[in-house]
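Shown next, in C-alpha cells, is the structure this report addresses.
The complex appears here without one of its protein chains, the remainder shown in place.
Chain IDs A, B and C follow the sequence of writing; residue 1 opens each chain.
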Amino acid sequence: MAKTPPGTERTVARFEIRARGYLTAEGEPRGALPSFAEDRDQLVRLHAAMTRTRAFDQKAVALQRTGRLGTFASSLGQEAVSVGLAAAMRPEDVLVPSFREQGAQLWRGVRMEELLLYWGGDERGSDFADPAVRQDFPVCVPVGTQYPHAVGVALAFTLRGEARVAVVAGGDGSTSRGDFHEALNMAGVWRLPVVFVINNNQWAISVPLDRQTAAQTLAQKAIGAGLPGEQVDGCDVIAVRDAVGRAVERARAGEGPSLIECVTYRLSDHTTADDATRYREDREVSRHWAGEPLKRLRAHLGRAHGWTKEEEEELRARIHAEVEAAAERYLAIPPQLAASIVAHIHAHLPPDLEAVRARLAEGGDG
Amino acid sequence: MAKTPPGTERTVARFEIRARGYLTAEGEPRGALPSFAEDRDQLVRLHAAMTRTRAFDQKAVALQRTGRLGTFASSLGQEAVSVGLAAAMRPEDVLVPSFREQGAQLWRGVRMEELLLYWGGDERGSDFADPAVRQDFPVCVPVGTQYPHAVGVALAFTLRGEARVAVVAGGDGSTSRGDFHEALNMAGVWRLPVVFVINNNQWAISVPLDRQTAAQTLAQKAIGAGLPGEQVDGCDVIAVRDAVGRAVERARAGEGPSLIECVTYRLSDHTTADDATRYREDREVSRHWAGEPLKRLRAHLGRAHGWTKEEEEELRARIHAEVEAAAERYLAIPPQLAASIVAHIHAHLPPDLEAVRARLAEGGDG
Amino acid sequence: MAELTLIEAVRAALARALEDDPSVVVLGEDVGLDGGVFRATDGLWQRFGERRVRDTPLSEAAIAGVAVGLAAQGFRPVAEIQFQGFIHPALDQIANHAARLRNRTRGRLTCPMVLRAPYGAGVHAPEHHSESIEAVFAHIPGLRVVIPSSPARAYGLLLAAIRDPDPVVFFEPKRLYRAGKETVTDDGTALPLDTAFVAREGRDLTLVGWGAALKECREAAETLAGEGVEAEIVDVATLKPYDAETVLGSVRRTGRCVIAHEAPRTGGFGAEIAARVAEDALDVLRAPIRRVTAPDTIPPLPRLEHLYLPSAGQIAQAAREVVAWR
Partner (left out) sequence: MAELTLIEAVRAALARALEDDPSVVVLGEDVGLDGGVFRATDGLWQRFGERRVRDTPLSEAAIAGVAVGLAAQGFRPVAEIQFQGFIHPALDQIANHAARLRNRTRGRLTCPMVLRAPYGAGVHAPEHHSESIEAVFAHIPGLRVVIPSSPARAYGLLLAAIRDPDPVVFFEPKRLYRAGKETVTDDGTALPLDTAFVAREGRDLTLVGWGAALKECREAAETLAGEGVEAEIVDVATLKPYDAETVLGSVRRTGRCVIAHEAPRTGGFGAEIAARVAEDALDVLRAPIRRVTAPDTIPPLPRLEHLYLPSAGQIAQAAREVVAWR
C-alpha cells in the first residue's frame, strides 16, 4: 500500500535540470568563472588541447581521403567535450570512451599514431603504450555498450577502496540504447564513482535529436535512475571542465554517480563514410559555426589574458609539426604479423588455432 | 552550441511526480472520488473482479500444491492493479501483460481454464478463444521484453488510424531492463497510444526496491523519455482505474503515451517455486495486509453503498462455483496431440519437421 | 528488366513490396531521408512517406520488439539492423519472441516480419562491422535465415521473405552490394524460400557456399576448370529451413564435398551441412568433407582481414585435395 497521506493528490518528487555555460558564443563571460578558469595557464592548456584535437582530426580526415586511413569519426565542433572531460579527470581515473573522444584520449596519453593505427585498421592501435592510459578502454563502436564497462570499472575501484573515478562518454543516440539505462541504474543503486558524459551533438548519423527522443534534455535521463543530471554548454570548455570536475570529485568523495549532458553540434559528417548533405541543411551547419569551441575560448583568452596572435601562431605551428610527425610515425609502422589475427584470441591457444598460427607465421594463409 | 541566455546557470526543465489515492487503507475516501466511483454498479464490478482474481489465484496455488499445475505467480495483494487497468480499457484495446495480470486477462475475456492450461504446461492456454481477446498478447515471462511489443501494437493502431490503445504491464524489476527504456523512448518519439503500467510490488523475487533502483519513484522513469509519469496507490482500485483511464483516453485522443506506477505490495511468494521467508520478514508482510485492496474497497462499498454481508457471501459463493467449474474444465481437457510440439513452429513445415510431425502423429517419439 | 547491383535489387524489392502491400512498413536507423547507410532504402522515404519508411531511435532491441508488435497486428515490418555486428541486442526479441509467437499461441498470433542486415568482411569497415554470424540464427527454431548471393537472388528472396507468414532474417553480403550487376526483372516474382540453387554444374566435387563466399567459390571453380576439375556449386541461399536434398543430390553425383564460409569454423553453418552429408550420404563419399572457413577468431581490422576471409585459392586447394584423395 502506498503511504499516501490524507488528500487525494500530492507531489512525491520534484526535479529540475539546470544548465550552465560560462562563455557566450563570442567568448564573453556570462558571469563569474570557476576558479580554475581564472588561471591563464590552465586555459591555455585547454586551448592547446582543443587545437591539437582539431588538427589531429583534420590530419586523420586527410589521411582517409588519400587512402591511408579507414573510416574516421571527426570531433569537429565537439572538442570542448572530450578535452574538458579529460581535464577534469586525474591520471589514475579510467576513461571509457565511445568513438569520438580522441580529444580525451590524447589528453590522457594515448598517442596520435596509436589512434591512427586503430582507425587505419590495425589492432595494435588499442594497445596504448603510455602507462598512464593502459587501464583506459579502447574506442567503443557498438553504440552504448561502453556504459556498463565503466560501471564495472567503478565497482572495481570501490571494492578495492580506491579513490578513483570512471568516466564514460557517449552520444545523444546512445541514450536510446538499453545498456545506457541499465548502466545508469546499476551505478545508482550501488552509488558508484562513475560519471556519464553525453555529447549531445544533435545528430545520430542522420537522425536528429527530436526523432531520437521526446525528452527536452538528455540530462533528465538521469532522473529515472535516481542520479543527478546536469546540462552544460558543450561548446564551452570551461563549462564542461567545471561540470565534469564537480561530478568527478563528488564521485571520488563517495557521493555517487552523475550524468552531464554537453550540448554541442556535429559540424562534420558523421564519419568519413557519411555525406551529411543528404539529410541536413548547410544553413543549419553554418549557423552552428558561430559558437564553435576553439574560437570562443581563443576570444576569451585574447580579451582576458592577452593571448596574442603570435602565441596562437606558435601554438599552431608546434601542433602542426607534432601531428605531421605522428602521421609519419604512423605511416612508418611495419605491418602486424599475419599470425596476429589469431595469436591474441585466447591466452592459451587451443591446438586448432595454434596450427593456424603456425601456418600464418610461416607465411601461409589462414 | 547551447542556446544559453546571459547568466551562467539557469533551469531548463522542471518535473514533478504526483501521486494519487482515493481510499485510505481503511477504505475511507480521502476526498472527492472520480465520477465512475460514485456508481455503485461500477464499484461492485471492480470488487467482484478483484474477488474473482483472488479466488482464481488461490485455486491455482492449490492446484500447484497438489501437483496439478506448474509454477504459478499469484497476484495476491495486487489485484487492484490488473483489475483497475483492465477496467480502464475498451474491449478493442490490446493488453500486453507480464505474468501477474491474470486479473486483467480474466476481466477482458481470457478464460480461467485457459490460464490454468498455460500454467499447467500446455501451449493451448495462450490460444484464447474469446474473440474479444484474440489480439491480446499471451503471458510474457522474459522480464521487460513485453514493452516493445505494446509499442509495435500502438504503432499499428496509428498506422491504421484506429482510436485504440495498447496497455502494457510489468513489475518494478522490469524497469531495470533496457527493453523498458527503449520502448518508452520510442513510444515517446512517435507519440503512440500506449500506456505503461508498472506494478511496483516492492520486490523482484528477493531483490527489494532499494536494491533495484536508486530512483525515489518508478513514475519518474518516464521523464527520461519525455513522457508523463504518475504514481498511484496500487491497492486502491479506484485510483488505478482512474489514472489508467485518464492515460488511456489521453492516448486514444492522440496525446501520446504515459506511465503509471502503481504502488502495491506482493503479499505472496514470488511464485509457487519461491520461499519468501528466506529473504523478507513476516512482519513486513503482515504490515502490508492492512491496506490490501479487496478489504479496502469492500469497506468503502459497505459504508458508502450499503454493500451487505449477504451480497458479499452471495458473490463469493458464485465466484467459488465459477472457479471450481473452471478448474474442473481445466482438468478435463484432453492432452495436446504429441505432434503439436512441432506443428506450430512454422506456417509451412519444412520436410524434416514434417517427418517429425508424422512420426509423432503415429505415436512414435520425436 | 534492368541491370542492377545487389543493393539496387534490395531497394527494388523493398519498393515493390511497399507498393504492392500496404501492410509493409520499413523501419530502422537512418532508413528515412538518408536512405540507409548503404542506400538500401534510398528514395523510399520520399516515395512512400515517413509513416511507412520510418527512422527509429538507436535501439536495436526495440526495433525488433516493435516489429513483433506490428507483425502481431498483421503488418509486415521490414526492419533494418545497420550492421549484423549490432544485431545482438535484438537477439532476445528474435529468439524469445519473434520466432515463437506462432508456436506459443498455437497460431493465434503470428509474426510475419523481416530483419535485414548487411553482413561479412572484406570492405575495410571499422571494428564490429564485419561479422558473419548466420549460424546463430540458423539454430533458432521458428526462424528462417536467408542470404542472397546475387542481385536476382536478393530481389526474389527478399520479396519471398517479406511475403512469408513467419519471421525471416535476411543477411545481405555487403561485399557484393556493388560488386557487379545482374539482370533483374522487377515484376514482383519471388523465389522459393526453402530451395538451394545449383549455381554451377560439375561432376567432380560439390562446393557448398552462400552469400559473399559464392564469389570465391566461383573463382575457385574457374581455376579448377582450367585444371580439368569440374566443381558443382550449390548456393545454400536459405540456410533455414535447410534444403538438404539439393546438397545431398549433388554430393551423391560427385562423391565429394567442400564447404566454404566466411564465419569462424567452429559451430559455423558449414558444420550442419557436413553433418547432414555424414549422416545421409556417407556411402557415396569418396573423400573426407572439407570446410574452408575463417579461423576461430574475431574478424581482424581491415589491414589483415584478407588473411581471415577464405580465399578462392584455399577453396581450390581443398577441392584438389578431396579430388586427389586416396
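Everything below uses one rule, namely that contacts are C-beta pairs under 8 Å (C-beta built on N, C-alpha and C of every residue); 3 or more make two chains touch, one makes a residue touch a chain.
Keep in mind the model is a prediction, meaning the values are calculated, not measured.
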| item | value |
| --- | --- |
| Contact set of the excluded chain (shown chains only) | A, B, C |
| Touch with the omitted chain, as defined above, among A:Gln42, A:Gln58, A:Gln135 or A:Gln216 | A:Gln135 |
| Residue among A:Met112, A:Val153, A:Val197 or A:Ala219 that touches the chain left out of view | A:Val153 |
| Absent-chain interface as seen on chain A, which is shown | 94, 96, 123-124, 126-128, 134-135, 137-138, 142, 145, 147-157, 159, 166, 178-179, 182-183, 185-186, 189, 340, 344-348, 350-353 |
| Chain C, residues in touch with the chain not shown (by the definition above) | 61, 85, 88-89, 91-92, 95-96, 99-100, 103-104, 127-128, 133, 135-136, 138-139, 141-142, 240, 242, 263-264, 266-272, 274-275, 277-280, 282-283, 285, 287-291, 296-298 |
| For chain B, the residues touching the chain missing from this view | 70-71, 118-123, 139, 141-144, 173-174, 176-179, 204-207, 211-213, 273-274, 278-279, 335-336, 338, 340-342, 345, 352-353, 356, 360, 365-366 |
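Everything below uses one rule, namely that only the chains that are shown with their structure count from here on.
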| item | value |
| --- | --- |
| Remotest chain, chain A as reference, centres from CA atoms | B |
| Chain A and chain B, separation of their C-alpha mean positions in angstrom | 41 |
| Mean-CA-position distance for chain C and chain A (Å) | 36 |
| Chain B, residues touching no fewer than two other chains | 178-179, 182, 185-186, 189 |
| Touching two or more other chains - residues of chain C | 56-57, 59, 61-62, 89 |
